[in-house]
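All protein chains but one are shown in place.
On to chain A.
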Amino acid sequence: MSKKILEIIGLTREFGIGNSTMKAVDNVSLSLEKGQILGVVGESGSGKSTLARIVMALDKPTAGNVLFENEDIFALSASKLRRLRSNFQMIFQDPYGSLDPRHKISRIIAEPLHLEANAPRGKALRDRIGKLLEEVGLAAEDMDKYPHEFSGGQRQRVAIARALITKPKLIVADEATSALDLTVQAQILKLILEMRDTHGISVLFITHNIGVVDEICDSVAVMQSGKLVETGPVRQVLDNPRESYTKRLLSAEPTLDKIGRKKHQVSESPP
């Protein structure tokens, strides 16, 4: 029995543009072990979000397979896939766009339970929502509020609670902290780590930010123009990158290594 929760094998997704096609994802193979966090890092157009959508079975690959606990999700019947869906949940980038403004928090969080036949109802359901809200750092009473009553970081906590309600084994987070302030981002990253530690959830963490990968991921896959550039344990790839693109990404990240404008560094050169 493999410890792998997710295996992506030779995944390709082509989109037609006029008479030609472009490969948004080009023969990508990756695997994620139970309880681990795999970061997929890349710039715009790298195919990282297309990859996330396919792993969530929101889109179909042109070629290749996605195995969830050794089961090919695209070989399943529609009803079997629907039952499997409670095992993987998604957190989106924009906490303003991803929560229905007309629904109370309780309804938003309970929504994924529609997938479950014997989901809790009434008081049992409210208790579960309340407990989840407290787990993600909000208060149980918050379930009767509306999304507009919360800040961006709090909304992202609601989105995490919604992802947790079906007790999933895998969470796909697509730029889940990119729209947040830095101090809030740090809190949400901590929450994702706690979630992994207490529930043993595996996370596919899609991001453009290498600093965030360094912070919470166990392994990392670097993507560029649909192709996998480099993958491996996070320390190996970030500390000793083999590929020039990875090096370029690492050096472009603004850090506080050097403080000061360029002119101060080249001021010796004659005019």
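Criterion: a residue touches a chain if its C-beta (ideal position, glycine included) is under 8 Å from a C-beta of that chain, and two chains touch if they have at least 3 such contacts; residues count from 1.
By definition in this document, contacts and distances are computed from a predicted model.
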Quiz item: For the chain that is missing from this picture, which UniProt protein name fits: "Sulfate adenylyltransferase subunit 2", "Chemotaxis protein CheX", "Gliding protein mglA" or "ABC-type dipeptide transporter"?
Solution: "ABC-type dipeptide transporter"
Practice problem: Among A:Ile17, A:Ala78, A:Ala117 or A:Leu182, single out the residue that touches the unshown chain. | Solution: A:Leu182
Quiz item: Thinking of the whole complex, not just what is shown, which of A:Arg102, A:His148 or A:Lys262 touches the missing chain?
Solution: A:Lys262
Practice problem: May I ask which residue of A:Gly10, A:Pro101, A:Gly211 or A:Pro233 touches the chain that does not appear here? | Solution: A:Gly211
Practice problem: Mind listing the chain A residues that contact the chain we can't see here? | Solution: 43-44, 152, 181-186, 208-212, 214-215, 238, 248-249, 252-263
